[in-house]
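One structure coming up, written as structure tokens, with questions to follow.
For this depiction, one protein chain was excluded, whereas all remaining protein chains were kept in their positions.
This part shows chain A:
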């Protein structure tokens, strides 16, 4: 186990720069999730960490050692690939023991470590099977087993759950998190799924177009997104954004589309009349007499909660209620955002305005 430092790392393919100076400190034993839309550079960064891609500039260190020019096999890392990359011609046991075999470990040692990893992952009855004979979830576990056997400094996961069906994905999510709690190995996990990021991470790094938009604990990112991109990316259903202007006329309010008035707890100094984006999460709406008028379009009950799509000032918003309101399409209701949980972003830069 050891810490990982990524300092001002850049990556270019020819003249095309895909990573524009990324710095991420990762503490010993931390579970860090790199999340972002496809093409944001998260997988490239992971592959650079593994040594599968060259580093154009900047440094990556594992422990105290700068690994820019260290061969992948000497970095003491293990990686789980999106397609698992299991060796199809080897049994589960051989797949897991391959790295030890290459290091000329004795067969007793290999057996012992493979057996232990198989016990951790409940793979013991499958050790003699070939990858073809396994289900998706079992293959996924073999891929993790191959990483565990190595007992590496750092685990790298490259979208490991994206080939699994929805139900299995949720189960494996828990399994990976449990595994990390047990082994406490520093882990870097890449995904495009913000729910995976929220549920598993000690620290989330949100990446977008080759830069880090924000990093922090899941709830920090959820409660206080630095900018409109992070606000829209984290949380499901996504945050509602309404364009308009800040008005400070004794009491701070937000004038939304078509003059609709929305409450603000306070306005940042000197923001009167500034164009801004008003952000409110779906679960932060309540039904109140002093709310903004809204017309209901679609109601989607999921059992535990109800998602309501409605028009506010001509713009579509989504609200989530845990209470069971009786709504019908076409109904007029009054939706009130909780002013203390409202986010305000600069219209031009997308940066957060309120504290």
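The criterion applied here is as follows: a contact is a pair of C-beta atoms (placed from the backbone, for glycine too) under 8 Å apart; a residue touches a chain by one contact, two chains touch by 3 or more; residues count from 1.
Methods note: contacts and distances are computed from a predicted model.
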Quick one: find the hidden chain's UniProt protein name among "Phosphate transport system permease protein PstA", "Carbohydrate ABC transporter membrane protein 1 (CUT1 family)", "Cytochrome bd-I ubiquinol oxidase subunit 1 apoprotein" or "Respiratory-chain NADH dehydrogenase, subunit 1". "Carbohydrate ABC transporter membrane protein 1 (CUT1 family)"
Among A:73, A:112, A:265 or A:325, exactly one should touch the missing chain; which is it? A:73
Out of A:23, A:57 or A:83, which is the one that touches the chain we can't see? A:83
For chain A, which residues lie in contact with the unshown chain of the complex? 50-52, 72-73, 77-79, 81, 83, 85, 87-90, 98-99, 102-103, 129-133, 146, 150
